[in-house]
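Beneath this line is the structure, given in structure tokens, with notes to follow.
All protein chains but one are shown at their positions in the complex.
Showing chain A:
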């Protein structure tokens, strides 16, 4: 019976997020049961690699409160957020296969607005390490964005103003933060004056990208590091916005699919969502590629630039498989988040 249950759990595994180790040789992936699995990317990419390298080298129970929605990695720490508190582990401990919790930041429960029984979840964590700061930005279920100092564990700033929970965050130049929310808006914040949002974008009101039948929620946001471009999507189509003029310039059409993750890569935009494809776009809206992947709903995309030998694109979603793309055009292989 237990084996049967393990098979069922594996069938219903969703990997919400994954991230690379600072050395770029390992991938950590977190699932809906609160487990984190570590895979060895360098072993799987080795020329003599066999299918056994697709299995996790280490699995540990990271959360007693259920799903982990987001992972982030610093030079030394792996940080997770989801149901329950933010937790951090040392990469060194994880790679020596020890589950030793280094830090834990509990959410203040009295801030909850979502309801008496619903703990505010953390939907996204972004690290801000510019200007010698080490801050953790967390997009939470109580409609707020919290900023913690990673060293001291002190909560520094609260950005509040959304009417529904916050899905996704993007941080740029140390001070600018963009947040995409279930309420259909992207708000641009300046952390130096946190009391109010600087701008607010409402794609569901924009003719170019609004799609009423999918609702107004926004699941993903990303900002270009050099120019003033922002891309966001969700119920409304994925769209590119010019930050200074706050106008939508391009719409990336994905009929029937809501985009749930997006990233800038070189001169292109990569996005994925509620269909089992990874879309590669050029900035002018032209679709360059549509690459099939294992999950039918993708929650996380990531590009590994830390290790020269392991430059790969990876995607996870509602499947126990973590897809690896060595070449952007097709899936090379999948790591498998096994249930024991």
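Simple rule for what comes next: a residue touches a chain if its C-beta (ideal position, glycine included) is under 8 Å from a C-beta of that chain, and two chains touch if they have at least 3 such contacts; residues count from 1.
As a convention for this text, contacts and distances are computed from a predicted model.
Q: Unshown chain, UniProt name, "THO complex subunit 5", "Signal peptidase complex subunit 3", "phenylalanine--tRNA ligase" or "Ribosomal RNA-processing protein 42"?
A: Checked against "THO complex subunit 5", "Signal peptidase complex subunit 3", "phenylalanine--tRNA ligase" or "Ribosomal RNA-processing protein 42": the hidden chain maps to "THO complex subunit 5".
Q: Out of A:8, A:97, A:288 or A:311, which residue would touch the omitted chain in the full complex?
A: A:8
Q: With the full complex in mind, choose from A:22, A:215 or A:285 the residue touching the hidden chain.
A: Of all options in A:22, A:215 or A:285, contact with the hidden chain holds for A:215.
Q: Touching the hidden chain in the complete assembly: which of A:21, A:80 or A:123 does that?
A: A:123
Q: Which of A:24, A:56, A:84 or A:141 sits in contact with the chain that's absent?
A: A:141
Q: Considering the entire assembly, which residues of chain A contact the chain that has been omitted?
A: Chain A touches the chain not shown through residues 1, 4-5, 7-12, 14, 16-17, 66-67, 69-70, 82, 114-118, 121, 123-124, 141, 165, 167-168, 182, 212-217, 219, 235, 260, 274-275, 296-297, 299, 318.
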